[in-house]
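This part shows chain A:
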Amino acid sequence: MSRTESSVFVALQANADTRELVEAILADNPHAVLHEDPAMVRISAVGSLSVHAESVSERIGRDYDLQEMHINLISLSGHVDETDETFTLSWAN
Partner candidate 1 sequence: MDLQVAKKKLGLKERYALMTRGLGWETTYQKMDDVFPMDTFEGIKIHDWEAWEDPFRLTMDSYWKYQAEKERKLYAIVDAFAQNNGHLTVSDARYINTVKLFINALAPLEYQSHRGFAHIGRQFRGVGPRVACLMQSLDELRHAQTQVHAISNYNRYYNGMAEFRHHFDYMPYLQVPRSFFEDATAAGPFEFITAIGFSFEYVLTNLVFVPFISGAAYNGDMGAMTFGFSAQSDEARHMTLGLEVIKFMLEQDPGNVPIVQKWLNKWTWRGVRVLTLVAMMQDYMLPKRVMSWAEAWEIYFEENCGALFRDLERYGITMPPCVEQVRKERDHLSHMAWSQFYQGRGTNDFHTWLPSAEEMDWLSAKYPETFDQYYRPRFEYWAKLEAEGKPFESAGMPMQCQLCQIPMFFTEPGEPLVLAQRHRHHDGEQYHFCSEYCAEIFDDEPEKYIQAKIPVHQIYQGKQFPEGTDPTAEGFDPAAAVGAFLRLDPASTGNFVGSQDEANFNMWRGLTRSND
Partner candidate 2 sequence: MQMDLRTVAITPKRQTFAHVARRIGGDKPASRYQEGTFDLQSTGNFHYKPLWDPEFDHFDPARTAIHMNDWYAFRDPRQFYYGAYVIARAKQQDVAENAFDFVETRGLAAALPDDIRALTLNLLLPLRHVAWGSSMNNATIAAYGYGAGITQPCTFASMDQLGIAQFITRAGLLLADPAALDVAKSAWLSDDCWQPLRRVVEDMFVTADWFELFVAQNVVLDGLLYPLIYRTIIDDDLTMRGGAAVAMLTQFQSEWSVETAKWADAQIKVAIAESASNAELIKGWLAKWRDRVIPALMPLAELALGARADGSIAEVAGQWAARLAKQGAKL
């Protein structure tokens, strides 16, 4: 019998500052699913989700510091791994 696959998610405020961030995440994580709610977006993915600084930088035309995400982050689910280049959410199982 197969195990239920666990999903991770990141929820962000939906505003002018997060547009490119959301685009980058969806482009880099083809298995991710976008849910739109009032003033908020939630991106969920089975297994893991990665945010790449370079991907966002390309889209916004300047160097993006991943820690800028703190300003618009609402919630998340999963174990966090943070480096200068990538922010990853995952479940171990």
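Keep this in mind: a residue touches a chain if its C-beta (ideal position, glycine included) is under 8 Å from a C-beta of that chain, and two chains touch if they have at least 3 such contacts; residues count from 1.
As a selection rule, all candidates are chains of the complex that A comes from, given by their letters.
Note that this is a predicted model, so its numbers are computed, not measured.
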Given the candidates 1 or 2, which is the one that touches chain A in this complex?
-> 1
Listed in rising order, chain A residues that touch candidate 1 in their complex are 3-4, 6-8, 11, 13, 37-40, 67-68, 70-80, 82-84, 91-93
